[in-house]
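Okay, here's the structure, questions in a sec.
Note that this complex is displayed minus one protein chain, with the remaining chains in position.
All chains are identified by letter, namely A, B and C, in their written order; residue positions are counted from 1 within each chain.
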Amino acid sequence: MLTLTCPCCGVAAEETELAPGGEAHLKRFGPGASDEDFEGYLFARKNPKGVHFERWRHAMGCGKWFLAARCTATLEVFGTYKAQSPEPPPEIIAAIKARRPDWKGYS
Amino acid sequence: MRRYSVFAVAREALRFHAGWGRAWAAPEPKRKYDVIVVGAGGHGLATAYYLGRNFGIRNVAVLEKGWLGGGNTGRNTTIIRSNYLQDPSAAIYEKARSLFETLSQELNYNVMFSPRGLLMLAQTEHEARGYKRTVHANALQGVQTEYIDAARVKALVPIINIEGPRYPVLGALYQARGGTARHDAVAWAYARACSDMGMDIIQNCEVTGVRSAGGKVQGVDTSRGSIDCDKLAIVVAGNSSVLAEMAGFRLPIESLALQALVSEPIKPAIDVVVMANTVHGYMSQSDKGELVIGGGTDGFNNYTQRGSWHHVEETVRALVETFPIISRLKMMRSWGGIVDMTGDRSPILSATPLGNCFVNCGWGTGGFKSIPGSGWAMAELIAKGAPGPLAAEFGLNRFREGRFIDESVAAGVAH
Amino acid sequence: MSTRLATGGRLIDRSKPLSFTFDGRSLGGFAGDTLAAALLANDQMLIGRSFKYHRPRGILASGVEEPNALVGLGQGPRFEPDQRTTTTELFAGAATVSQNAWPNLDLDIGALNNLAYRFLPAGFYYKTFMFPRFAWKHLFEPVVRLSAGIGRVPKDRDADRYEQAYDFTDVLVVGGGVAGLAAALAAAKGGQRVLVLEQTAHWGGRAPVDGIAINGMPADAWVAETVASLAALPNVTLRRRTMAAGVYDHGYVVAQEAVADHLPGADLPRHRLWRIRAGRIIAATGAIERPLAFAGNDIPGVMLASAARDYVVNWAVSPGDRTVIVTNNDDAYRTALALHDAGLVVPAILDARAKAAGELPALARARGIRVLEGRGIARVKGGKRVKAVEVCAQAGEGAVLETIACDCVAMSGGFSPVVHLYSQPGGKLVWDAANGMFTPDPARAPTGADGKPFVTCAGAASGALQAADALADAHAAGGGEAAQAPRAEAAAEAPMQPVWMMPQGAPAKLRFKMWLDFQNDVKVSDVQLAAREGYESVEHTKRYTTLGMASDQGKMSNINGLAILSDALGQPIPATGTTTFRPPYAPISFGAIAAEARGEIFQPLRRTPMHDWHAAAGAHWEPVGLWRRPYCYPRGGESHSQAVNREVTNTRQNLGLLDASTLGKILVKGPDAGRFLDMLYTGVMSSLPVGKCRYGLMCSENGFLIDDGVVVRLADDAWLCHTTSGGADRIHAHMEDWLQCEWWDWQVYTANLTEQFAQVAVVGPNARKLLERLGGIDVSKEALPFMAFTEGTLAGIPARIFRISFSGELSYEVAIPASHGLAFWKACLAAGADLGLMPYGTEALHVMRAEKGFIMIGDETDGTVIPQDLGLGWAISKKMPDYLGKRAQERSHMTNPERWKLVGLETLDGSVLPDGVLAPAPGANPNGQRATQGRVTSTYFSPTLGCGIAMGLVRRGPERIGEVLEFVAAGKSIPARICDQVFYDKSGEKQNV
Partner (left out) sequence: MSEPISALAGKNAEGFARVSEAGLQGMITLRGNLASAALAAAVKAATGCALPGNRGIHTKAGKAAAWMSPDELLLLVPYGEAEATAAALEAALAGEHALAANVSDARALFRVSGAKADQVAMKLCPVDFARLPQGEIRRTRAAQVAAALWRSAPDEISLVCFRSVAGYVFDLLAISARTGSELAPA
């Protein structure tokens, strides 16, 4: 039963107040994109056993989407941040490195 | 192999069962195999078994990081059905179901296949239309199902509450030859048969890397050394993406936790399997008397085999509403497994970007019931290097082509 | 025999006698008794039968670990099977029945299995019942299933109610024994919020029974004092009768409070399920004693030494007149002392250890109790109760040295810390060889959201079995300084000696009578068989033998079984490992898990402002999402279909009224709103003139049609998007997702106004007349043409009128504030009486839209259909460079000309095609399934045309108009001609009048 702190309103919301939204930082491919890029965007998933960047919506709350860095093997949460981040911000990366020195880093 | 029979048991009884040998061997890994199957769950073992049985390929190793049958094979709610809407699904699940009919005899190991009948309740007009559509489709697919009315539902399941009030039971999709089997026994039976064919089942052997050269697989590195192979099959539901990454490709899969639970054992209360998809719960009764209960998956990526409590509440809520008499029974045990969820909720049996490497994954919440059919189709794919008709529609290419196999359209959730 | 002692009993109130029944026999007990204590007090040694062999079963334990003494409790709507007598508080009139015995407990037919025990070893069913196959199908399988279970099935709906509650705490202490209290006190002094849960009705746990002294006072006194001081602290909450059942990730704990189990019939929730979020959890859950594995250890009268002590001290119940103690540790001597001091006979203490030289053995000897060292039990004699024990050398093979008559055997195989709550969320254990137990591994504790450990075991639960160590450990766990730790004085205990089998060289004949799992009848021989057959993983052994799968979930059997398995495999116990601990710690009721969510509030029921009117008008309901909409309004003796036909005909000929309030209404506003809607819909919305309406389709990014509805341009920068009834929330979330996560720099705001407005469809030739009568807004063809809207005051109510039609008739949809919805509805009915106005329901709506060939999301679409399949090309912009789903629709399978496309279908005989039928194509597919070429998506009887009409998806359908297809239902073939999907008023003039 996860608790994630919504960076938009500051509430430490419990899982039942949140709606999961899958992998974060996916780049949208539209008309003109290759079949491969489009398939990658829509379906190919990292689904890592370990550090994962994911989307959440504070659905039973402020209604805002946000992103979380979480370990799928221990459910440890490294931090949450704005949904409008094209990639994980430095402080999140630092927080992960501090806890997972052998982590390969975001790619 | 020592043949199992009531006579053998009787003979052994006289000497306190001292004469029984191992059900399967515990060999050391060889340097090389024709085929390595990663994952000694039901799917992996069935794949190996049919490689030997149907294609005479017996130089096979099945590698298991833990204990065989320890993944979703030993964690599911043991439901067997083939009342699927889409042709490719109906084909492979019905193949599996029909193999279950004679599996105990074929493997000389009683997997307790129990075709007690399975009901999917229709609780909205929309759901009823969906199930009627499925019945018509099944008829053309050679799957025996029928749509029955509420009165017959009540007759089959006296403890059901058909009046609702929120979701009166309008009828049900009924598969008389659907049911359950003893999940562990399915894995053990295949393991025993594989071992008997001279295949190596190697437990506590974790794959740590996939070796390849020139775009073709060479072998695997494991916690028990490096092993070569001509062909590699990845059959590791829950960890498919992890193995895929080792093999250098990405899958349209997310690993999600799915929970199940059982009540304390009571005398026979429900003689069929009932699935109530509008309210998201399903229930049957085990031979030990426990009510076996399952529901929907968690929504976020998770490898811990621990689910979230609120899903247990949703499921139990649904079943107490559907079967009011269970309210005073107690939850005795709950557990979780990690399932592969694909982009269209249907499985993947496919060649991969890596030559001679094949993958069988993405069964979502429907894996157990498909084990024999999945193994059968996977063995053909590996042996021939190209899919036969059962696997043909389940290739990875469908995601690029937009050729999905979506079962959720039958108003149902796959279990 | 077991009986009530004349004096003593710290938990019972002799001034409050209570009567209850067991299998119809009326018995007596006292307030404070557990059912088990009361049964024992009445010499009810035999309580039930085991699962597999139907062996006689008595009371083994005194707490939640009891595997045997389960009964059916209560009657009718309050009957509950598998009720644990050792944890059930006795109440007046409790009606209990024994389980798994027929015709009765004393002579049970099922006990025949017991004679055949040799033929029914672990997993025998995997090896048998296979041949001949028909016999499995028709004979064995049904029989196997009939023998299922223990408790009887409840017959009635539960008469009680349940509820749930949330709580939050910094420190959660589980267990109200002396360790838990010490930990709580230490934690509370730090000022943190502390919540203490105790599963029984009493504080103090075992310490008072064990005669421990703490800080110089008797345990009872210290407990009372400590509880009082805790209760006085504002930051502490104490809850009794509350069992922590499960620890989940991020400090989430599920606990069940037995609010009214002991007060049946009171107007109270029976159970309350707590969902607690704890910063840190201290599991002071104690330790559970293990049985010893000797032949006949399952005969009623054999019980745990600690339990025998509990019955004497807590409830003044003697488990027997002559009790033989058998042990491998010093603690069991406390039982000998307690029994002796209660005036009962302890003929001997059989100590498996070569020497028993500790302080406690000395005390026993001082009382003249025989202590036999290096001795064990070869066999217990007796059937339904213990008659005697045969003594043997533990080191030997069971040669009988002497026989001691007795009616009770108190056994102790040592203690196992209760580490469940620590293990459930992932905590790992280490093996303590000296004490033969698993203890929490501090290096591998379960971690929380911050990655730090959040569960600590304290006291006996952490392996500190001696009172003094336990208190110090618990005090430290609570954050207290060592100096302030409460000090316990207790007799020092000499080391125990693990004994897994008694005697150690027991032959097969004896091993076949040594029980490990008492409920499931798993014996030493079964585990050894599993090992022999290669079921080497502890999980395999458990699943093959069913060891630990009974309702005590292995609390009694797991460690012993594990040791036997390890021995059989010739490997140390840690190498074998344990099975996983899963919630719940002990069973919790489904009622509590479902709680208040039953009947009308099982799920939220969404009501429109006119809901109650529909109910009063006798509407037949149809669930639509969480809404409940009128399907039709049957009149007199009308069937539903008759009502639907009447509603359709009346609407087409006169005037119909539909409650369309459930339609989604989402306001989209801002400088970039038009641009945003152009991405959201397949058609252009930015070009829609103010004051006009346009039909729009929404697709998922994967290309499939997900919703449709009329879009209205309210102002330069504002649009109102109508969605399907089920779709409002989903589509609003869909909009916000794209606005927040993809186009977050676009200036667009949305607001879901669905419930702000009631919406009423006024439909039929007389529609304009009715609105004119209501007055206030010019609804003439000129002022309000088709696909336009206007605002004003209608019937004195602020209203917005959309001139749109989903039926093909002259039609207006009127939106009014929800608070006026009912009033407006009634105003229409009053004003329209002589215009033939009748309300109509969802089914009439469906029929009329089908007559017009309009698609319905969920019927024509099912998640696999794209707009191009539905002949909706006109609603898909060719000019727009992009919209959600556009790229997806360019994929090869989506552009395949062979796709099934929407057409109309009419049977040759005018009959109605069955729902969802398919049209086979010649031949079969490679899997031998009949090939198909089309299916019905919507099919109705059209009262307007007097025949069946349908729509369907057919391969290349639109190119095949006029062709006849054979649809197949239940083997019967039904010919139907492919036709235009518009069956009624093709020119569309009726809606344009």
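Definition applied: a residue touches a chain if its C-beta (ideal position, glycine included) is under 8 Å from a C-beta of that chain, and two chains touch if they have at least 3 such contacts.
From a predicted model like this one, the values you see are computed outputs, not experimental measurements.
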| item | value |
| --- | --- |
| Interface partners of the hidden chain - shown chains only, full complex considered | A, C |
| Touching the absent chain when the full complex is considered, from C:Ala165, C:Leu945 or C:Val993 | C:Ala165 |
| Absent-chain contact - pick from C:Pro604, C:Gly775, C:Gly873 or C:Pro926 | C:Pro604 |
| Selected residue (touches chain absent from view) among C:Arg10, C:Lys189 or C:Arg240 | C:Arg240 |
| Candidates C:Ser819, C:Ser911 or C:Ser973 - the one touching the absent chain | C:Ser819 |
| Hidden partner chain, residues of chain A it touches | 8-11, 14, 16-17, 59-64 |
| Absent chain, residues of chain C that touch it | 161, 163-168, 193, 237-240, 259, 266-269, 272, 275, 277, 596-597, 600-601, 603-609, 626-627, 667, 669-671, 747, 749, 751, 753-757, 793, 795-798, 817-820, 822-824, 827 |
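Rule of thumb we're sticking to: only the chains that are shown with their structure count from here on.
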| item | value |
| --- | --- |
| Interchain centroid distance [CA atoms averaged], chain A/chain C, Å | 29 |
| Chain A and chain B: spacing of chain centres that average the CA atoms, whole Å | 30 |
| Sites on chain C at which at least two other chains make contact | 248-249, 252, 426, 702, 888, 891 |
| Residues within chain A bordering two or more other chains | 1-2, 19, 35, 38, 42, 74-75 |
| Touching residues on chain B, where the partner in the complex is chain C | 4-6, 8-10, 12-14, 16-18, 20-26, 66-67, 69-70, 74, 87-88, 90-91, 102, 104-105, 108-112, 114-116, 123-126, 128-130, 132-137, 139-142, 159, 165-167, 182, 184-185, 188-189, 203, 263-269, 271, 279, 285-290, 304, 306, 308-309, 312-313, 316-317, 319-321, 324-335, 389-390, 392, 398, 400-404, 406, 408-409 |
| Residue ranges of chain A touching chain C (in the complex, touch as defined) | 1-3, 14, 19, 21, 28-33, 35, 38, 42, 55, 57, 59, 63-65, 71, 74-77, 83-84, 99 |
| Residue ranges of chain B touching chain A (in the complex, touch as defined) | 239, 241-242, 245, 250-255, 299-304, 308-310, 343, 399-400 |
